[in-house]
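See below for the structure under consideration.
A single protein chain has been omitted from the complex, and every remaining protein chain is retained in its original position.
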Amino acid sequence: MLLNGVVLAVNYALIALGITLIFSIMNILNFAHGQMFMIGGFVVYYLYGLFGVNYFASLVAVVAVLGVIGWCFEKFFFQRMRKMATREENSMLLAVGTALLLENLALSFFGEKQRGVPPVVSGVFKIGDAFLPAGRLLVMVLALVLIVGLLLFVQYTKLGRALRALAQDREVTYLMGVNVDRIAALGFALGAALAGLAGGLLMTVFGINSGVGTVYSIKAFIMIMIGGAGIVPGAILGAVVLGFAEAIGYALLPGSITYLLIFVGLIVFLLFRPQGLMGKPWG
Amino acid sequence: MRIIHFYRRQLLNGIVLLALGSALFSGSLLAEEVLKIGVLGVMSGPAASWGLVNKYCAQTSAQLYNEQGGFEIGGKKYKIDIVAIDDRNDPKLAVSGCERLTKQEGIHYIIGPNVDTTATSVQPVAEASGAIYFPYAFQKSLYSPPHGNAVLGMIASYQAGPIIYKYLMDKRGVKSVSFIARNESDPLDQRDQGVQAAKKLGLEIKSSNDTYEPGTTDFFPVMSRVVSNGADLIVLSGVAPADAPLLIKSARELGFKGILSTETAQDIKILNEVAGPAAEGFISVGGASTPEIRSPEMENFVERYRKIAGEWNDEAGTKVYALEMILQTLRKAGPEAINNVELFKKAMDNFSMKNPFLKEDKPLKYVGTAYFSQARQIGVPMVVNEVKGGKFQTLFVGGVE
Amino acid sequence: MDQATDNRCPATAGEAGGSLFSWQALGFTGFLLLVFVGVPVTFGRLPYFITVLTNAAVLSFISLGVWITFSIGRMNLAQGAFALVGGYVTAILATRYGISFWVCLPLSGLVSAVLGALIGWPMLRLKGVYFAMTTLSLTEAIRLLALNGGDVTKGATGIVNVPPPGTIWIFGRMVVPPFSSADPMPYYFLAAGMLALGLVAVWRLSNSRLGWVFRSLRQNEDLATSIGINVAKYRVMAFSLCCFMAGTGGAFFVAFQQNIYPSTYTVADSVNFLLYCFLGGLDYLFGPIVGAFLLVISFELLHAIQDYQALIYGALMIFCMLCLPNGILSLRLRRFDGRRNPKA
Partner (left out) sequence: MPILEVQGITKRYGGLIAVNNVSFSVEKGEIVAVIGPNGAGKSTLFKLVSSFVPPTSGKVVYNGQTITGLPPHEVARRGLVRTFQETTIFKEMTALQNVIVAHHLRCSASSLGIYFASPKARADEVSFRDRATEILDYLGLGAVKRLQARNLPHGHLRALGIAIAMAAEPKLLLLDEPFAGMNLEETDAAVEMVRGIRERGVTVVLVEHDMSAVMRISDKIIVLNFGLKIAEGAPAEIQRNDAVVEAYLGRPDDELGH
């Protein structure tokens, strides 16, 4: 049960990190995040599942594809919107629109069926009373590596620092001579790539279909709300909380009651602590 | 200002194009006698495959008949025109879709909708406008008097359940059972019926209140609860084709050694892709789809279906029946029945023909009297499959009265 | 631009009473004529169109509520939740206690409004994304509550066979004929009536001082507090009005479809209500109506190109958002400004 919580938490963290990255840079809640996750899964399905490309090479392709999608979204949609719109709600609704577009595109191109791929590794580990299939372990390890890699990247590279600066203060970053639009597009691409990677990893365990997007988007929202929107450690913490809440809840209660409690808990939590566990107050 | 004008022009162009497009599409099928059949179901979103399979089946059969110059009723050949509407599983859209089919298109025979929510929503409209519809939803009130316009298109799980359980008790020594259901109207209903049937047969019910949310992807937690009850058999009640392989995989990964079964149709490709070897031994209900019992006509259909839909879906083995039954019953009832469903209903009562999709010579009838006290169900043969070596293998063929 | 805006809303409430004869009123009269005379005469024989228009009318009625919360500067994703609450109130009262639909309809709105006030009181302290996310959670929470409601909501099996609205007799005269599913016309009239009433009510609200107070909340809550406006009170007032509309709208659909399930309103529905407002234009009272009618009708029109229906629908929406970020109605206004004020 707790082991399962760990596996869930690590994977959720990957999703949450992507969405929190985009949020911190642009103050946009990326509604299409789940759809990006889904597309990442499909890229792996086609490359690894159908054409027999090496799994890790497929993951690299996921980064490339989603990076381009994210970059285009920011470049052609959100940048434009920010310059034209008079109300802050507009970007958020545009994000909803992009989610709808991606989902419908996926339905047209990938079809409606559930897809899966052969396991990358097989076997099941038994730890005490708990079972840990090797596939899950692999996904967990890869996700952990990615998370650590991302944190190092944001902390120590030039681009990472520019992203952080942008997240803190748009104006100042602009004055510092950084090309804000370009960095923002790169940030969006990075966030999208993370969502896609999460999809590429998790699809080996759970499979994928065109309709899963919204579910993951909502989970991502819950996580960053718990942790504090736009805060990197907050996203990880949020993922841990949600992962364990789900694992423990499902083990003790019927499924729908678990989520009922999670939602009610989230509402009550936000009422008392709108900034999340680690975040600064927003708005 | 110029920019705005530019966009406005584009917008206008778009609207004109749209209008033109729709005019073209509706104008293309004129000339001969046309028999329009409606398909109403969910064709987008997570459950899209249910409605899409209905649509593809109807289109495939229609294409096959139209190539032979149409379907003959009362000496006249009719081109079959399929009008499909996506209700997105939204009752609001189902109602307006049904209005559109019945009132706008003048259609009296509709295949679908796919779930209780939408099926019960279209009931008043269909009855008021004199249309027969073929839902793939199990709510009994749809088919029982005083309602009489709905015809169940498949074997209901509460019909298949007892037969499967009995078989497994006799042949596999199953003594206890656990249920897991998708938390929606139809599946929960199926589970309750399944539990009753199992009790009647004397099976020990180890657990029955585990459910999962539509949209769940990680079934590990819920499955570990079910597996821990230690039943010989786990019944997946009303699981969607997308969920079944994940459930099976989780159960096997958790070390479950017993039998897994479901009472709904599944898709072998999805099972293989997602569950892989874990799908071995999984028992499900299909239509006349397994290769060993198919007739040549069915083979022909399968091939054409592949062309239209891109790939075969085993669900289609069940859903192929609806249009065939509509057409054959119309032939028997005569051309007046096209616009008068009362004649159709009368013809249903003692309708019988050779099942064209089976190799074996078996009759195809309307059944369901035992459940709905009137014959409001297509007598689809109940083929129980087991996954063996990545393929469905027919365990036995049963039927419903 | 600025001049024109000022002319559009000349002052606050004082003059609104006098503007009854303005072009707004004229437009509204035209709208009434179209809805109650034009449509029945033109489409009376086409029940399918009538059903589509009925759907669009009630959906825009519900969206009007969302528009009110937009006017206090909150993105409300809980409208689906309150529509569900309203729907269940009607369904339960009508099936279990046999209460007439005509009593259930306002009652559903009232229950939703009270619930909205109770939940809204603490929740409206949140702003921006946080409010949006909390309301989104609420939509899910209410759906799950209905799913686990046991005997009260009948869980996932839903409540079916809800009787249609009955006859109204006043002094022995039949004022409203019984509704039947054979004829969508009475439903259409009811829907159109609700929309017209809702429109007048919200129009009145938005032109009165209350509307200006709401707008002041959107622009700056602290400043509003500093001049003595009880921010919390007006926020809750706006929100529960919004919930009232959701509740009555939900009740209508129960009577129209004669059933309700937990999945009747989901997050997708809540999002749609927002989109209707947004596409029409958040600054215009007619925004949600234009948006809802356009989206509902264009979705139906796109049936012609079945396979790509959803795809084109999505693309069209993005196109509108990018080219008309302030809504479709902003087109008309910009042109209007351009003529009067060539330099703008």
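When the chains are written out, they are named A, B and C in that same order, and each has its own residue count from 1.
Keep in mind that, in the parts below, a contact is a pair of C-beta atoms (placed from the backbone, for glycine too) under 8 Å apart; a residue touches a chain by one contact, two chains touch by 3 or more.
Quick caveat, the model's predicted, so the values are computed rather than measured.
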Missing chain: touched chains present in the view: C
Touching residue (missing chain; options C:Thr42, C:Thr167, C:Ser180 or C:Asn220): C:Asn220
Which of C:Phe43, C:Trp212 or C:Phe319 contacts the chain that the document leaves out: C:Trp212
Contacting the left-out chain in the complete assembly, out of C:Leu32, C:Ile229 or C:Ala268: C:Ile229
Those residues of chain C which, in the complete complex, touch the missing chain: 1-3, 5-6, 9, 11-17, 204-205, 208-210, 212-213, 215-216, 219-220, 222-223, 225-232, 237
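The rule we apply is simple: only the chains that are shown with their structure count from here on.
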Gap in Å, rounded to a whole number, between the CA centres of chain C and chain B: 35
Whole-Å gap between the CA centroids of chain A and chain C: 33
Chain C residues counted as touching two or more neighbouring chains: 147, 310
Multi-partner residues of chain A (each touching 2 or more other chains): 104, 107, 214, 254, 256, 259
Chain B-touching residues of chain A, taken from the complex the two chains share: 1, 4, 8, 49, 104, 107, 111-119, 124, 126, 131, 133, 202, 205-207, 209-212, 214-215, 246-247, 249-251, 254-256, 259
Complex contacts: residues of chain A adjacent to chain C: 23, 27, 29, 77, 80-81, 84-90, 92-94, 96-98, 100-101, 103-105, 107-108, 214, 218, 221-222, 225, 229, 254, 256-257, 259-260, 263-264, 266-267, 270-271, 274, 282-283
Residues of chain B that touch chain C when the two form their complex: 1, 4, 7-8, 10-11, 14, 18, 21-22, 25-26, 44, 84-86, 89, 91-92, 95-96, 99-100, 102-104, 116-117, 120-121, 123-125, 127-129, 139, 141, 183-185, 187-189, 214
